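Just one protein chain is left out here, and the rest sit where they should.
Coming up: subunit A.
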Amino acid sequence: MTEDVRVYVEEAPGQRTEVSGPTDMGLSLMELLKASGYDIQATCGGMALCGTCHIEVLAGPALDEPSDDELAMLESLPVMSQGSRLSCQIRLTERLDGLVLRLMPQNT
(Lines give C-alpha, C1' and ligand atoms only; values in the text may rest on other atoms or scores of the structure.)
Protein backbone atom coordinates (compact mmCIF):
# COMPACT_ATOMS: atom_id res chain seq x y z
CA MET A 1 0.00 0.00 0.00
CA THR A 2 1.36 3.42 -0.89
CA GLU A 3 1.51 6.19 1.68
CA ASP A 4 -0.35 9.42 1.20
CA VAL A 5 1.65 12.36 -0.12
CA ARG A 6 1.56 15.55 1.95
CA VAL A 7 1.48 19.05 0.51
CA TYR A 8 1.10 22.35 2.35
CA VAL A 9 -1.17 25.20 1.39
CA GLU A 10 0.02 28.62 2.59
CA GLU A 11 -3.13 30.54 3.41
CA ALA A 12 -1.29 33.54 4.87
CA PRO A 13 2.40 34.21 5.54
CA GLY A 14 3.47 31.67 8.14
CA GLN A 15 0.13 29.89 8.12
CA ARG A 16 0.25 26.55 6.35
CA THR A 17 -2.34 23.81 6.20
CA GLU A 18 -1.35 20.22 5.45
CA VAL A 19 -3.41 18.29 2.95
CA SER A 20 -2.70 14.73 1.95
CA GLY A 21 -3.90 12.33 -0.67
CA PRO A 22 -3.17 8.96 -2.25
CA THR A 23 -0.65 8.59 -5.04
CA ASP A 24 -2.12 5.47 -6.59
CA MET A 25 -5.35 6.93 -8.00
CA GLY A 26 -3.97 9.07 -10.80
CA LEU A 27 -5.24 12.24 -9.13
CA SER A 28 -4.00 15.68 -10.01
CA LEU A 29 -2.98 18.27 -7.46
CA MET A 30 -6.08 20.26 -8.50
CA GLU A 31 -8.32 17.33 -7.61
CA LEU A 32 -6.62 16.95 -4.22
CA LEU A 33 -7.07 20.65 -3.47
CA LYS A 34 -10.72 20.58 -4.55
CA ALA A 35 -11.36 17.45 -2.50
CA SER A 36 -9.75 19.20 0.47
CA GLY A 37 -12.31 21.98 0.28
CA TYR A 38 -10.25 24.68 -1.37
CA ASP A 39 -12.06 27.12 -3.63
CA ILE A 40 -10.68 26.11 -6.99
CA GLN A 41 -13.03 26.37 -9.94
CA ALA A 42 -11.12 24.21 -12.46
CA THR A 43 -13.72 25.18 -15.03
CA CYS A 44 -12.28 23.11 -17.86
CA GLY A 45 -12.03 19.98 -15.75
CA GLY A 46 -8.27 19.65 -15.92
CA MET A 47 -7.39 20.31 -19.55
CA ALA A 48 -5.14 23.36 -19.01
CA LEU A 49 -7.71 25.46 -20.86
CA CYS A 50 -9.13 27.88 -18.33
CA GLY A 51 -6.43 28.87 -15.83
CA THR A 52 -8.84 28.72 -12.88
CA CYS A 53 -6.65 26.26 -10.91
CA HIS A 54 -3.63 28.57 -10.96
CA ILE A 55 -1.25 28.06 -8.00
CA GLU A 56 2.16 29.36 -7.02
CA VAL A 57 4.72 26.82 -5.84
CA LEU A 58 6.63 28.41 -2.95
CA ALA A 59 8.99 25.65 -1.85
CA GLY A 60 9.60 21.95 -1.93
CA PRO A 61 10.80 19.35 -4.39
CA ALA A 62 11.57 20.13 -8.02
CA LEU A 63 8.66 19.42 -10.33
CA ASP A 64 8.58 18.31 -13.94
CA GLU A 65 8.77 21.21 -16.38
CA PRO A 66 5.37 22.52 -17.51
CA SER A 67 4.19 21.43 -20.95
CA ASP A 68 3.89 23.96 -23.78
CA ASP A 69 0.11 23.99 -23.33
CA GLU A 70 0.42 24.74 -19.62
CA LEU A 71 2.99 27.47 -20.23
CA ALA A 72 0.87 29.03 -22.95
CA MET A 73 -2.16 29.09 -20.65
CA LEU A 74 -0.14 30.58 -17.79
CA GLU A 75 1.24 33.23 -20.13
CA SER A 76 -2.26 34.31 -21.08
CA LEU A 77 -3.19 35.09 -17.46
CA PRO A 78 -2.76 38.65 -16.18
CA VAL A 79 -0.32 37.61 -13.47
CA MET A 80 2.32 34.91 -13.51
CA SER A 81 5.16 34.38 -11.06
CA GLN A 82 8.30 32.25 -11.19
CA GLY A 83 6.45 29.49 -9.36
CA SER A 84 3.20 29.69 -11.32
CA ARG A 85 1.66 26.35 -12.28
CA LEU A 86 -1.72 24.93 -13.20
CA SER A 87 -2.50 22.46 -10.46
CA CYS A 88 -4.52 20.32 -12.89
CA GLN A 89 -1.32 19.54 -14.77
CA ILE A 90 0.61 18.21 -11.75
CA ARG A 91 0.13 14.52 -10.96
CA LEU A 92 0.00 13.45 -7.35
CA THR A 93 3.15 11.34 -6.88
CA GLU A 94 5.47 10.59 -3.96
CA ARG A 95 7.87 13.17 -5.40
CA LEU A 96 5.46 15.95 -4.40
CA ASP A 97 5.86 15.25 -0.69
CA GLY A 98 6.60 18.47 1.19
CA LEU A 99 5.48 20.81 -1.59
CA VAL A 100 4.39 24.25 -0.36
CA LEU A 101 1.98 26.22 -2.51
CA ARG A 102 -0.50 29.04 -2.41
CA LEU A 103 -3.67 29.49 -4.43
CA MET A 104 -3.54 32.41 -6.81
CA PRO A 105 -6.45 34.87 -6.65
CA GLN A 106 -9.30 33.82 -8.95
CA ASN A 107 -9.09 36.89 -11.14
CA THR A 108 -5.51 36.13 -12.05
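We adopt the following convention: a contact is a pair of C-beta atoms (placed from the backbone, for glycine too) under 8 Å apart; a residue touches a chain by one contact, two chains touch by 3 or more; residues count from 1.
Operating definition for what follows: contacts and distances are computed from a predicted model.
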{"item": "Options \"Glycolate oxidase subunit GlcD\", \"Ferredoxin--NADP reductase\", \"histidine kinase\" or \"Menaquinol oxidoreductase\": UniProt name of the undisplayed chain", "value": "\"Ferredoxin--NADP reductase\""}
{"item": "Hidden-chain contact residue, picked from the options A:V9, A:L32 or A:M80", "value": "A:M80"}
{"item": "Subunit A residues that touch the omitted chain in the full complex", "value": "39, 41, 43-44, 47, 49-52, 72-73, 75-80, 105-108"}
